[in-house]
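The complex appears here without one of its protein chains, the remainder shown in place.
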Amino acid sequence: MSSPSMFHPGQQPAAPQQPDAPTRRGTKSALLDPAILGPAVKASFTKLNPATLVRNPVMFLVAAVALLTTVLLARDLATGAQGTGFSFQIVLWLWFTVLFANFAEAVAEGRGKAQADSLRKTRTETVAKRLTGPMVARGAAVTSFQTVGAADLKVGDHVVVDAGDIIPSDGEIVDGIATVDESAITGESAPVIRESGGDRSAVTGGTRVLSDRIIVRITAAQGSTFLDRMISLVEGAERQKTPNEIALNILLVGMSLIFILAVVTIPGFAAYAGGTVSVVVLVALFVTLIPTTIGALLSAIGIAGMDRLVRFNVLAMSGRAVEAAGDVDTLLLDKTGTITLGNRHAAEFIPVSGVTDKELAEAAQLSSLSDETPEGRSIVVLAKEKYGLRGKDMGALNARFVPFAAQTRMSGVDLANENGEGGIQIRKGAVDAVLRHVTALRGSQPVRHPELEAITERIAKAGGTPLAVVRNDRVLGVIYLKDIVKGGIRDRFAELRRMGIRTVMITGDNPLTAAAIAAEAGVDDFLAQATPEDKLALIRKEQAEGRLVAMCGDGTNDAPALAQADVGVAMNTGTQAAREAGNMVDLDSDPTKLIEIVGIGKQLLMTRGALTTFSIANDVAKYFAIIPAMFAGLYPALNALNIMHLATPQSAILSAIIFNALVIIALIPLALKGVRYRALPAASLLSRNMLVYGLGGIIIPFIGIKAIDMVVTAVGLA
Amino acid sequence: MTFNGILQIALFAAIILVLTRPLGGFMTRVFNGENTLFGRVFGPVERGIYRICGVDETAEQHWLTYAVAMMLFNLVGALVLYALMRLQALLPFNPQGQAAVAPDLSFNTAISFVTNTNWQAYGGETTMGYLVQMAGLTVQNFMSAATGIVLALALVRGFSRRGARTIGNFWVDLTRATLYVLLPACVVLTLFYVWQGVPQNLLAYTEATTLEGAKQIIAQGPVASQLAVKMLGTNGGGFFNANSAHPFENPNALVNLVQMLSIFAIGAGLTNVFGRMVGNERQGWAILAAMGAMFIVGVGVCYWAESQANPLFASLPVDQAVSALSPGGNMEGKEVRFGIANTALFATITTDASCGAINGWHDSFMPLGGMVPLVNMLLGEVIVGGVGAGLYGILLMAIIAMFVAGLMVGRTPEYIGKKLEAKEVKMTVLAILAMPLVILVFSAISSAIPAGVAGIANNGPHGFSEIFYAYSSGAANNGSAFGGLSANTLWYNVTLGVTMFVGRFFIIIPALAIAGALAAKKSVPASAGTFPTTGPLFVSLLVGVILIVGGLTYFPAVALGPVVEHLQMMAGTTY
Partner (left out) sequence: MAIGCLLSIDPSRPESAPSRAVRVSFVRNIRMLDVILLALLVGLFGLGVAYAYACERL
């Protein structure tokens, strides 16, 4: 991490970690963590509460019929009826089915709870130093404040936070600059810079100031701070069903209703054939047919999806946003920091005629020796690598560094001759600025330099930035600064294109430069010389055409666009306004993460679809197990449907219901991890998933039920 | 199975494929209000109708208004039909002096013809006078067919419109469907049938003396005009009791072919209308491909099963072998004029398309052969299906298929650019629930109570199949009879009436609600992330979902009917 003084306004701090290391937060193998499993087992029973169960209609139905058969079993036991051993086993497995579903949900929640607990530890009682006097001038000592509990702070209060203090609540720095340890929230131990004004003014309650003193205007009351929201989000306390989840639930309820009809009418058919079917067997058939597998795992999948984002250090403000991420059609990406490295590098020295390469390189090097910006350093490096020019001691040269100034838009060096007077001025800067400088030196008509302009245009077309170099009033040539497109980003965009997502690069560059970089990076489109209004207009246009748009941003002027976008990812380093406007916050402030967020959203939906397919496909085998068994007494000929050759009618029914229960447990890891997502066109994704979960869903239960039947028979359960 | 038989089936399929596009193009122009040849001829008639009825043809309707208009129109149709039957004895055009039709039968028949089911618990020539046949039944044949077409159209508009509040005008659609599509085609077909020997008169029945000296009454009447719309509108209600097995209602092989073609023609053409209206004809072809795949398998199984020799006859002196003079196989219940191939084909088409006309006796099919018509109906009449009904039926299945598939590709599910959300899923589920609700519940009750069991002609699983088939036929708005069941009882007339009503309107209404919801949405442009619904993968997915949903719903009932019967036949037991 760079030291504070090295920051230049408008420059992003480098992304603090690799984007392909998603699991940093929390435990790595949380799936088998006994700390989670223990409470989960307990929760499986507490979740039997009907008020909780009713939120999951499919499992509620299972619990209802389990209760019914339990009552019937109790009656049979009381009257000493035959065959209670078989009924008892069925009843037992029915309850297991419900418990397994509860367990799946509890395990998913457990992972979030563990994270919430670790967050809560940081939210200790904090005291705040509330300013009582008037706001003091910048940099002046703060004189009067009173110490109050953080809970007593109101929105709009000003507090002073010194080095070592914990920031009492969310707020905006109104004065000062400080390094802040945000590890409590981001898990990242390197400190970050926060300063008043600009786009990095937001501070988060619960983080610690490491150096300097800042004055913060409180923007969130206790209970609604970022940390509070984060805790409730990872805990799943505010979890609401997402639109797709609601729609899927309706389908599952519909399927269950169809199976209610299919099962309750069987006694009528059996009566016609002159027989009866016991309630326990009907219930067994019903429970195996209704989509219990997906019903049991549905909420676990949703919780796990949010959890995957949190592990990825992205906080989604709603499950809806996660789902929307999977639907994204257009991705708006800022050029700087996302597509290109934040800094430009010198790639070439292009002298004008009459100047040698070396002459230009030397001048460029001299002008940059004390220039600590990445661009400046890259010039020194290029001069050394290409022309063998070693770094020189500025003191020995009697040189004085002229830093970059916004007025002149140039930097450079003044060299004194041996006498210490009347030296040489070397300047580098934007071409028009340099030409103006030359004009001023000559005191003449505006200087034009056709050759320089030609070089400039060529560089711009190639996507570079030209820096003209002059020694006194003599134009030497141009340093070609190149935007470095991030390694591998082209492949990422190709991947996105295969997924059907269009990428649009947003840049402040002129269209020529933008087009060149767009071509190099492989984005589908670009928006050059973009203002925040342009961004907003572009989003509106895409949405009007029916597309879903994702973007990320950090500045206050990004806020309208973030709010308008379907998926707006705000950088944690950004302003409070941006963080409020987005529906996700990236704690690592890494804009490339949008791509992973889209993947996580898709994975969430795919997992639901895959398990639904699996669940319904399973029914085929269950029918073949139970129907011949059910009517064995009435129509022995139906045993021809017993293609699995299950031992006895009882063992067949028992095996089906055991399989049905165990498959829930077996699929919990898949529900939590999500089905594997690959960037493929929809058709290939579907055929692959159909093969695995559709065809697999038909075949696996045949094998599973047969295997369980063999065990059940061997053990002598039925 | 003979080469000749397979060739005839192939010929049929080929002609339908050829007809689909021109018919689709024509109907699209008609329903978009574009100028057609008929438009110039019948335009004044159309405008005249609107003027008389006070319809503003430019005013479009919200789906709810559309639905209420449709319900009211059908209610009036049902009441008029009921009155015509009850008052038959007092009304003209009744040379045979047919008595008033009993109330329960009138109730059943009124619903039956309004819902495009044309389940007939009566024998036409012994029950209905010519006025009822012409002004009652034939009119409803037109109206129920037109209703089906316009409802499919409304759903298609749901897909093709963007951000719209309305889905069309019921009265305008109905008028156009009747005036430009059904009426002209039926006029042509009627003339063709008359030419081929189908009677078209208002005479009393002819009394003839046979060579043996026995007296025979030969029924006749305005047959050809009713026959045309009976097939084209997938109504299926025969003029005569024997339906299209009667020589007057199906005189020869050519008429048989034309009848079969007219069953599928509009339904197949509507898939093309769908494709054209949503802006990609391949969407329509994909739907037709799914239908076609299921049709081919169905007719294949049925033809194969009927071509098999009945194992129980093996020891009897029955010639079941294929020879130059005999197609072999199971000839029981088949017209010798049509033979096994054409009967199997007809049975498959008529149950695929919710027509319900028959040219053979489904009850006499082999268990597996008879299962094909049954399964066709249980799948929801989506294999081409009733005019319109088939299209909206299969689109509902496509919504389910795309919902699951959409999730599996990691996006909010969509079909034809429309996002499928809670509302659509809810309505689709409601629509899909309607059929099993009435089929299973009434079958279960009927097979358990004396009033129900009293009607069956055979014991054992075959008897159960008869009951199950009747309710399936009613709910699917097919109307074909498995036979054997004496359905003209108070119990069956009333419950089948309710079954037909639920099977029709409790699917139509949610389908219209979907149309309304979809029309209001904007359209999502397709991308590589969108699952293409024009390819073989979609077709197999759609077929898979139709089979799984239908299969899972009715597995126990089918197992206890035809399946167990087949297994027992193999073991040597019959009923």
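By written order: A and B. Residues from 1 in each chain.
Note that contacts are C-beta pairs under 8 Å (C-beta built on N, C-alpha and C of every residue); 3 or more make two chains touch, one makes a residue touch a chain.
All values derive from a computational prediction rather than experimental measurement.
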- prompt: Which chains here touch the chain that is missing from view?
  reply: B
Message: Just to verify: which one of B:95, B:184, B:300 or B:333 makes contact with the chain not shown?
response: B:333
- line: Given B:509, B:524 or B:552, the correct residue touching the omitted chain is B:509
Statement: Answer key for B:1, B:185 or B:245 versus the chain not shown reads B:245
Query: Out of B:1, B:467 or B:487, which touches the unshown chain?
result: B:487
Missing-partner contacts on chain B, residue numbers: 63-64, 67-68, 71-72, 74-75, 78-79, 82, 86, 102-104, 106-107, 110-111, 121-123, 126-127, 241-242, 245, 332-333, 335, 361, 363-364, 423, 426-427, 430, 457, 481, 483-488, 494, 497-498, 501, 505-506, 509-510, 512-513, 516
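Convention: only the chains that are shown with their structure count from here on.
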Query: Whole-Å distance, chain A centre to chain B centre, using C-alpha means?
result: 52
Task: Note which residues of chain A are touching chain B in the complex, please.
output: 243-244, 246-248, 250-251, 253-254, 257-259, 261-273, 289, 323, 326-327, 329, 497-502, 544-547, 601-606, 608-610, 612-613, 616-617, 619-620, 623, 627, 630-631, 635, 637-638, 640-641, 677, 681-683, 685-687, 689-690, 693-694
Message: Touching residues of chain B toward chain A in the complex: what are they?
response: 400, 403-413, 417, 420-422, 424-426, 428-430, 432-433, 436-437, 440-441, 443-445, 447-448, 453, 460-461, 463-464, 522-525, 527-532, 535, 537, 541, 544, 548-549, 551-557, 559-560, 563-564, 567-568, 570-571, 573
